[in-house]
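Each remark here refers to the structure printed beneath this line.
Every protein chain except one is present and positioned as in the full complex.
Chain lettering (A, B and C) follows the sequence in which the chains are written, and residue indices restart at 1 in each chain.
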Amino acid sequence: MAAYLVSVLNGLAMGSLLFAIALGLSLVFGMMDVLNLAHGAIYLAGAYLAVALLPGDDVGMGTFVLAVLAAAAVGAILGGVLAGLTRATPGHLDQALLTLGVSLVVAELLSVAFGEEVHAIAAPAPFDGGVPVLGETYPAYRLLVIGFGAVLAVAVYLLIERSRFGSLIRATVADRAMVSALGINTGLVLTGVFAAGAALAAAGGVLAGPILGAQPGLDEKVLLLALVVVVIGGLGSVRGALLGAVLIGQVQALGTSLLPEYASFLIFVAMALVLLLRPAGLLPPRTAVRT
Amino acid sequence: MTPVLELRGLTHAYGSLRAVDGVDLSVLPGERHALIGPNGAGKSTLFATVAGTLPATGGSVLFDGQDITALSESERARRGLLRTYQHSSLFLNCSVLDNVALAVQRVDRVAYRFDRAARRFGRTETRARRHLESVGLIGRAADDAAALSHGERRQLEVAMVLASQPSLVMFDEPTAGMSAAETERFADLVERLPDDLTLLIVEHDLDVVFRLADRVTVLHLGRVLASGAPEQVRADNAVRSAYLGSARTDDLFNGGPR
Amino acid sequence: MSVRAFRSMRPAAAVAALVTGILALSGCGGSSLSQSGDTQSSGPVKIGLLVPLSGVYAQLGQDMRDGFKLYLDQHGGKLGGHTVDVVTADEGEGPQTGVPAAQKLVNQDHVSAVAGVVNSATALGLRDFFDESKVPLLVANAGADDITGARKSLYVWRTSFANGKVAGALGPTVVKEASGPVYLIAADYAAGREMVAGFRKTFVAAGGKVAGEEYSPFGKTQDYQPFLSKIRTSGAKAVFAFYAGAEAVSFVKQYQQFGLADRIPLYGTGFLTEGGALAAQGKAAVGVKTSLHYSTELNTPRNTEFVAAYSKAYSKSPTVYAVQAYDTAAVLDKALAKASGGEKLATALTGVGPIDSPRGRWSFDADHDAQQQYYLREVRAGSGDTFVNAVVGDLS
Partner (left out) sequence: MNRAAATRRTTLIAVAVITLLVAAPLALGPYAVTTMTRMLAFAVLVLGVDLLTGITGLPTLGQAAYFGAGAYTAVLVGLHITSDAMAQALAGTAVGLIAAAATGWVAVRARGIVFLMLTLAIGESLHQVAATWPAVGASNGLAGMPPITLFGGPPLLPAGFVYWWVLAAAITVFAAVTLITRSPYGRTLRGVRDNESRMRALGYRPALARYSVFCLAGAIAGAGGALWAAQGRFVSPGDLGFEVAALALLSVVIGGAGSLWGPCLGAALVLLVRDNLSASIGGHGPLVLGLVFVAVVFLLPRGVAGIRHRRESRS
């Protein structure tokens, strides 16, 4: 029985990472109807930045935090550039393809810079060992990740649901035209959210480093997971992204341990099921009533 | 004779707001029935509930005596209950001819045929062109719908509806945005329509209403205020105050102090 | 220029690009209507090197190119007396890119033989093509048993290994060393299943008991916690695992992070801790025992001299992939002495005899597969902060 509890715990760890990564993707889609297929590549850029900044086996907590902040900055810049590019293209299919093109370019440049082999990133000093949990040793670093996920969820909830800037974001998701009619420069809001989402994804790359490492092809895998999370949660909603991340985290951890032979199908079956029952996702954002 | 359209206590509520509140209405075959009322009276909501775009939250809709409250919008259209749109809703990237032909080919049951080019379905093509001619758009047949002016789009909207061989046509503010000449052409067109065709027109232009309508129903705050012959409704005090909103109607006419 | 004119320019530009592309492809004549026979030429011999330049296996491709080149440099760029012109093509990640690349080497570059191929699906997909084109293919890595089994051909030879044999060599040793049932786990693709089947056959034959068997989704699993928990609760006393590349790194590191490493010994085939994977795993891999037909720590004079030459040339230590390509060049060196292409070259391959390789003397068996000695290796700390696969003993 303990094994399944550990899987649940592990699901929370993966869920926290997925939430950090998927949040930006969801908000950007909610506000701009843009599916940012370059989100995985921004995550990978963060991961490779961690490889560059945190070589070797012993990594201090200080340098680790610095790496996270550096990745966030790089992510924000990439996000800003992408926001500018996507807002210059008409039509959703164009924007999705533009981001897919950018992701191919970024991923390939990273493999040119860092080579093709697999890079591992060490967990920061105090958390690199194992900790007895429910009779099994469990990597302490993943508990740190769960902690980070909880803090991020609360912080984002307060920012989005309670602060003035948050109400602005939610309003833009609901009806962008109306918000700009009120004289608010929605362009700035969009670029801001795009950059913040990308910063979070890049920071996620560093945080996931000790678990997933950095190698070519990881961007596609992470993008697919993030897409499933946001579609299940409800495109454009923060609560949706949180619920989707926790759900997919559990499907991956608990689902795999319960039905290992179907592990590869579980995520897509889960998504298809949700979309069949609730096409708009489990917790869709409140959008304006458009008659 | 059974009315073509009969509404019994029809209701549609957005949450607690009852936009359409227990409306009873009947439209006899061949009748030109106008529906008027100040803005926000619930005309468009009533319209959409009858057409099936919005679900009724109460009461029922009978068409040719049969209860169609539960039927989908496309099912009602297939039975001959057609509507136009206030903000014209067309196929902008298709040609003007295609827009009308889409209506005709559904009636001719060739909409899913892909064994021959559309040009070679003679009957459908000629009937589509005939409908375009009736609204004076035959010259623009090959152009895209997006290239049409606002007035021309309204006329194309009419042509599409008539091309679907309706038994009841619901016009949603057909002359909104039309020039005087176009309004005149529309009124002539309606007058030339066959007598077996029943019309329900929502319209603000009272001249058009009183020229075309056999009966007029006035809607106010989601409820029927008055219904009857045009002259009778025009004289009705309740209608005037509802429309003009001022207690003393004479102020309005001799420019009282503002 | 109005948008409409600009738009109509696009198809014209596209047609121009396409025509130049096709012309670039056509290269030389040789009508496509006759059966594509080979062209005997006395001049320099062209050898095709089909290795991954991009994608997940690119690192293996690099090692193989270095190994092949080292042999050529050591022999003045000549094989079997012919100066050799090596034509490299990108196998990519799978048959979608590998098959057309091979067709280019044979049909357009008219190579006398092709060496390389990392991916088993590509190798199996190319078997008929090489058989019909009567051009020898020297598989320098792909381990699918069928390549030299059910799909055997006079033109397909393998200088690397068969999945079943590498894993099978480890069976008896694990029975001796493990104090109880053993858990089997691998990535869920053909190589994974063939490895586990090969190991289970000799392991059960030697009296071993299987505690459980599980396959993780290939290429899609980043987190192995669910499988590791299953291993712990199964009460297994040892684990046999097959993973390669990035998955090997994740599995071995997480095996140590979840505290299994010091309580349940981990066994596997050499690919679990080879080259780039070992470097990324670091101290997490210490103690992992694997079976393979090569290790840099083999202290035979032939190997020490090879390791020295390779490290001097590329300032990195060689991997089994480099040795396999190096030996492929050696095989070609012997065969090309007798014939320069086509069926004669294929028959010449049958008489190549034993190869004196850094991995030890080996020769082709009746199925054109490498008949070779496998070694038991254990990961230990090497010089500086590197780690190596120390040779513990010979496997039967």
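To be clear about the criterion, a contact is a pair of C-beta atoms (placed from the backbone, for glycine too) under 8 Å apart; a residue touches a chain by one contact, two chains touch by 3 or more.
The shown structure was predicted, so the numbers you read here are calculated from the model rather than taken from an experiment.
Visitor: Specify the shown partners of the omitted chain in the complete complex.
Guide: Among the chains that are shown, those touched by the missing chain are A, B, C.
Visitor: Could you tell which one of C:L124, C:A167 or C:A348 touches the chain left off the display?
Guide: Only one of C:L124, C:A167 or C:A348 touches the chain omitted from view, namely C:L124.
Visitor: Who touches the missing chain here, C:A58, C:V114, C:V182 or C:A211?
Guide: Touching the chain that is not displayed is residue C:A58.
Visitor: Out of A:S16, A:S103 or A:Q215, which touches the unshown chain?
Guide: For the chain that is not drawn, the touching residue is A:S103.
Visitor: Considering the complete complex, identify which of C:H75, C:R151 or C:K237 is in touch with the unshown chain.
Guide: Result: among the candidates, C:R151 touches the missing chain.
Visitor: In the full complex, which residues of chain A touch the absent chain?
Guide: 29, 33, 35, 85, 88-98, 100-109, 112, 220, 224, 227-228, 231, 235, 264-265, 268-269, 271-272, 275-276, 279
Visitor: Which parts of chain C are in contact with the chain that was left out?
Guide: Contact residues on chain C toward the absent chain are 3-4, 7-8, 10-11, 14-15, 17-18, 21-22, 24-36, 52-55, 58, 88-90, 92-97, 99-101, 103-104, 107-108, 120-121, 124-125, 127-128, 132, 144, 146, 151, 188-191, 193, 217-218.
Visitor: Considering the entire assembly, which residues of chain B contact the chain that has been omitted?
Guide: These residues of chain B touch the chain that is not shown: 51, 53, 72-74, 77-78, 82-83, 85, 89-95, 98, 101-103, 105-106, 110-119, 121, 124, 142, 144, 160, 164.
Basically, only the chains that are shown with their structure count from here on.
Visitor: Nearest chain to the global Cα centroid?
Guide: A
Visitor: What chain lies farthest away from chain A once each centre is taken as the mean of the Cα atoms?
Guide: B
Visitor: Report the inter-chain centroid distance for chain B and chain C in whole angstrom, where each centroid is the mean of the CA atoms.
Guide: Once rounded, the distance between the two centres reads 73 Å.
Visitor: Nearest whole angstrom, what separates the Cα centre of chain A from the Cα centre of chain C?
Guide: About 35 Å, centre to centre.
Visitor: Among the residues of chain C, which ones contact at least 2 other chains?
Guide: Touching at least two other chains: none.
Visitor: Could you pull out which chain A residues touch chain C in their complex?
Guide: 3, 6-7, 10, 14, 57, 111, 115-120, 130, 136-139, 141, 211-213, 215-218, 221, 252-254, 256-257, 260-261, 263-264
Visitor: Of all residues in chain C, which touch chain A in the complex?
Guide: 54-56, 58-59, 62, 188, 214-217, 219-223, 225-227, 229-230, 232-233, 245-246, 249-250, 253-254, 257-259, 276-277, 279-283, 385
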